[in-house]
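Complex shown without one protein chain; remaining protein chains in place.
Just so it is clear, A and B label the chains in written order, and each chain counts residues from 1 on its own.
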Amino acid sequence: MSDKTISKKQKKTFLQRMQGNWDLLFFCLPGIILTIVYHYIPIYGIQIAFRNYKAKRGIWGSQWVGLKNFQRFFTSAFAFTTIRNTLVLSLYSLIASFPVAVILALMLNSLRHKRYRKVIQAVTYAPHFISVVVMCGMLILFLSPRVGVVNMVIKALGGETINFMGKSYMWRHIYVWSGIWQSMGWSSVIYFAALAGVSPEHHEAAIVDGATKFQRVLHIDLPYLAPTMTMLLILNCGSILSIGFEKAYALQNDLNIGVSEIISTYVYKVGIINRDVSFSTAIDLFNSVVNSILLITVNAITGKMSGNSLW
Amino acid sequence: MKKLALVMAVLMIFTCTSALADFHETNLPITDEKYEFSMMIDDSGYPEDKIIYNMLEEQTNVHVNLNLAPYALQVEKLGIALNTGDYADVIAGWLLGTKDIIDLGMGDQTFLPLEDLIAKYAPNIEEVLNIPGVRESMTLPDGHIYCIPYVVGEPEATFKPYINQVWLERVGMEMPTTPEELKAVLIAFRDQDANGNGDPSDEIPFSGDPNNLSLGMLAGWWGVDANSGNSDYPYFALVDGKIQFNANKPEYKQFIEFFADLYKEKLIDPEIFTQDLETWKAKGKQDLYGVSIAYGPGDYFENFNKGTEEYAKYGENAFTYLPVLKGCENPIYHRNSYGVTLFRTQAVITDKCDEEKAAIIIRWFDNLYTNDNSRQSVSGPFGIKIEKLGEHLYRELDTSNFTDERNEKYGWANIFTQSLCRYYHDDVVLGAGKTEVEKSFNDIGDELYGPYLNEHFPAVWSTNEEDGNRASILATDINTYVKSKMAQWISGEANVEEEWDAYLAQLDAYGLEELTEIHRRALGEAQ
Partner (left out) sequence: MQTAHHHMKRSREDVIYDVIIFCILTLVFLIVAYPLYFVVISSFSDPVAVAGGKVILYPIGFTLDGYKEVFKTQAVMRGFLNSLIYTAVGVCVNLAVTIPTSYALSRKDFPLNRPITLFYIVTMFVGGGMMPTYLVVRDTGLLNTMWALILPGALGVYNMIVARTFFTTNIPSELMEAAKLDGCGNTRFFAYIVLPLSGAIMAILFLYYGVGHWNSYFSALIYITDRDKFPLQLELRNILLQNSVNMTKTVMTEEELAEKERLEALKEMMKYSLIIISSIPVLIIYPFVQKHFVKGVMIGSVKG
């Protein structure tokens, strides 16, 4: 209570507030040191984006070229296509997978058969561990018009086989929903764990008041998850432009390249294959800037709306 | 004071001479004491399996510290290594491109110039350099040579479509000679039970290896070579010594229309643009292909029906080359080489090496370049897999009684880093128990395709960095566009007739003219 009462005329000084709390600082110290060494110090390397980096000259010795590397990217006819593709894919993934994870957790929490629930959970977590390369191989196989399971089912039901991977309009859906398949179990873990903290008394009180299970889930469980949900949403917004290239690259083919070429695959082709560190660093920097703006904006908005924010 | 100077002088002479005494300028071993250097190369195996290196070490006293990883991984690691300054003494294999040699060799001397070392210590390599045309191609505009030359025989035409002769027989048709005849054959494949399994509807008349699909090569049937595989100038070709872009020519449009028609008639594998390698191979192994584009005869196709009478007639393989079809008066086909290819970026010595180390390394390579060593590194050790009959003449030994393990141990991929340069080009290798050389499949192909092959790009070193950077962006954009349009048109997702004019305009918008100019400049230095 001494922390909360602030007399009208004086605020406590920093040292006074720190009193008794110095050990909290020590709690933070190891992390801070490691982060300074391995994250902050390397930041000087960002300038590679503005230089024409040559290994022999080192970072400081390489010629300063200003925004030239960025220019190279943006003068490519494809640049905006890749940005568009990346954004669409990212937003679609986020909007689709977010509710799925929450709903899954809520449903699992409601399931009465504990054993069955454990089985379902084990199964839904497993896809997370399958490497991307293998998963894409399986996907292409399942969707094959000739030998794939999906088309066999379609044919058995009397329909025509569909060449899924050949239709560019299907590509985004395939990408996103296979991603949901792979990650929904894993993403629901944190919600499920959070739900373990819901007080049983709330539920009991609600039952007494005559609430159905569904209403209880809606009005007790769901709001309880709100802070976690908000936080995860914000965090995910912070990686909107940073879709890794492996999955898109593995699922890319000539027919879908209009939608499957994202920033990271493009940079891989031009930057990595040509070993052009300056180029890839410049694009990474661009990504970081955009992601940051997004993150700050979303955080501010949710902060105003719900009082929950990252900082 | 004088005494000290004397002692020091003696010590110095000692150390100098002992260093030199350790390294032999000629003859083996190369050093008296065990010596070591590091080499980074792309290979899928493990250093302990590479037994030929042990053999070479016994000869030379030099141990090679191998840093191995499969190509895709190793390229990434190389990027990191070069950019951070932590690289090996030697970088070799398929990892480097001409741009690297220009930037890191000529540009900032990360790679050492080798011509003096070769002249002084490496007579075998010098011999290779003296083959007509080699030295010029290996020398950069600054007069230095930065790589060890890798001369190897290659087919003049590689990558061709193959046709199933047994199926041809079963449907009672002749080998096609024109595109229209091909279409008729494909229709027969489609409608009849060509693979003899009782189901007339499961045949796939035409398919292709997804990793080597360069369909644009087949535009040669109509007179223009729009090849995109394994090329520094995808979709470009040399015509009368001048470089020109071919994916916008009327003949190219004809090629597209033909294949779009085939696709519409269900004569082409619907998965041709979407399948991965495993799916394509698996279908082939089930005897589903009439015509397919592939690396080579390989054993993709021979796993079925082997031993039946029909197949026995054709020997090992039911598939043979589809001839160059006459889509016009003078069809052409993409030329891969003039019989011999020089790989110019195979092995470099980095600036991690001082003079003595570089000399030792060059001598080690020179030892590898002796006939016997090069041959053994490819075929296996003498006495186990191969025997020597004379100069450049060898014969394989019978290995049919080898256990699986033994086969594995002496298998081609395990005994050596096969992506490394050597010299075994002149060798004649007889099969086990044979006394004559049989015509290889590649020879047959070259004979068949020889008359139609076009000009091959000369080997140049394009040294303009601005141009190089600009070209890489333009080329990526244009190639992606052409490739995706080709796929869309052929598969019927879009119509070539309707879109042709827009396509031409778009190519211009992507900077085609500029790219062509850059290529002209690069080649013009040699033309």
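Here is the rule we go by: a residue touches a chain if its C-beta (ideal position, glycine included) is under 8 Å from a C-beta of that chain, and two chains touch if they have at least 3 such contacts.
Since the structure is predicted, the reported quantities are computational estimates derived from the model, not experimental observations.
Can you say which of B:381, B:411 or B:450 touches the chain missing from this structure?
Answering carefully, the residue with contact to the hidden chain is B:411.
Just one of B:324, B:378 or B:522 touches the chain that is missing; which is it?
B:378
Which of A:141, A:154, A:220 or A:233 sits in contact with the chain that's absent?
Considering the complete complex, A:141 is the one touching the chain left out.
Just checking the interface: what residues of subunit A touch the absent partner chain?
Here the touching residues of subunit A are 1, 3, 14, 17-18, 20-21, 23-25, 27-28, 30-32, 34-35, 37-46, 48, 59, 104, 107-108, 110-112, 118-131, 133-134, 137-138, 141-142, 144, 146-149, 152, 181, 184-185, 189-190, 192-194, 196-197, 199-201, 203-204, 207-208, 212-214, 227-228, 231, 235, 238, 277, 281, 284, 288-289, 291-292, 295, 310-311.
By the contact criterion defined above, which parts of subunit B meet the unshown chain? Give residue numbers in ascending order.
Answer for subunit B: residues 42, 44, 46-47, 67-73, 76-77, 80, 83-84, 86, 94, 97, 154-155, 158-159, 211-212, 229-230, 277-279, 281-283, 285-286, 295-300, 336, 341, 343, 345, 378, 411-413, 418-419, 440-441 touch the chain left out.
Note that in this section only the chains that are shown with their structure count from here on.
For a test of understanding, state which residues of subunit B touch subunit A in their complex under the given definition.
Against subunit A, subunit B makes touches at 75-76, 78-79, 82-85, 99-100, 103-104, 107-110, 204, 270-271, 273-276, 278-279, 282-283, 469, 472-473, 476-477, 480, 483-484, 486-488, 491, 493, 509-511.
Which subunit A residues qualify as touching subunit B in the complex?
53-57, 72, 75-78, 137, 140-141, 144-147, 163, 165-168, 253-255, 257-258, 261, 266, 269-270, 272-277
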